[in-house]
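Reviewing the structure listed below.
With one protein chain withheld, the remaining protein chains of the complex are depicted in position.
Let's look at chain A:
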Amino acid sequence: MEYVSPEGLRLDGRRPKELRQLKAELGVLASADGSAMFEMGNTKVLAAVFGPKPVETRSQEDDKRCLVKCEYAMASFSTGERRRRGKGDRRATEITKAIRNCLEQTILVELMPRSQIDVYVQVLQADGGTRCACINAAFMALAAAAVPMRDILASCAAGYLESTALLDLNYVEDSGGGPDVAVAIHPNFDDRVVLLQQDNRVAIETFEEVLQLAVAGCRAVGEFMRQRLLEHTDALAAAREAGQPQEGAADDNEDALDEDDY
């Protein structure tokens, strides 16, 4: 199969160093403390955050830091070929741990001793790069829940096919047999790498090039998420402004404080 045409276009019409279209929506679930829907092209992920709240199992309580619990699941309708895939299989367990590891490095866990944060990520549509989309969605949901964090957590993958470094592989390119390097960074912390995973082997010179491309992709994703979060903050601020009681009318008709009123 030809992954890059002579004109330099990929199967879905992108240039080699082009991201897929990004979309993000915040506050999609009313019951969660923070939630986000994140789309990278046809990959669509829903993340929900509950907490910080008291730990459920007292034996896991930590006096120094909060507990981060993570659950990753893929909907059975998310892939082209329908199959039953829950949260129990090995692939899901591995991705769960990768996501939790990234989040633990990002959340200021020592600020919330003796509490717990639950993060649920659900893949609704899978088209390559699900773990990166999951990390981005989880970060946005955490930000929407106002959980204190070190920095933006931005993730993106890159690969190498037909002697070309390709950014943000889709499913077809992902199954092309080349290397797939998933990276997550803290963009404002000198692009500190939080996650680096790779399948298939790659020459060291090529690896350097692919990694640089993935990091550049992460930075672009991070800037996109930053813009969306700022818009969300502005919308919340406007809503709060609209809900403020009018000046003057408030406190003058208060009854005297009863003895039992506290």
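The definition used in the following text is that a residue touches a chain if its C-beta (ideal position, glycine included) is under 8 Å from a C-beta of that chain, and two chains touch if they have at least 3 such contacts; residues count from 1.
Here is the rule we go by: contacts and distances are computed from a predicted model.
Engineer: Which name from "tRNA (guanine-N(7)-)-methyltransferase", "E2 ubiquitin-conjugating enzyme", "RRP4 S1 domain-containing protein" or "DNA-directed RNA polymerases I and III subunit RPAC2" does UniProt give the chain that's left off?
Structural biologist: Going by its UniProt entry, the chain not pictured is "RRP4 S1 domain-containing protein".
Engineer: Would you indicate which residue among A:M74, A:I95 or A:A143 is in contact with the undisplayed chain?
Structural biologist: Missing-chain contact among the listed residues: A:A143.
Engineer: Kindly state which of the options A:I99, A:M112, A:A138 or A:L195 is in contact with the chain not pictured.
Structural biologist: Hidden-chain contact among the options goes to A:M112.
Engineer: Which candidate, A:I152, A:L166, A:V202 or A:V221, sits in contact with the chain we can't see?
Structural biologist: Of the listed residues, the one touching the omitted chain is A:I152.
Engineer: Residue-wise, where is chain A in contact with the chain that is not depicted?
Structural biologist: On the side of chain A, residues 33-34, 51-54, 63, 66, 108, 112-115, 143-152, 186-189, 226, 229-230, 232-234, 236-237, 239-240, 242-245, 249-251, 253-255, 257-258, 260-262 touch the unshown chain.
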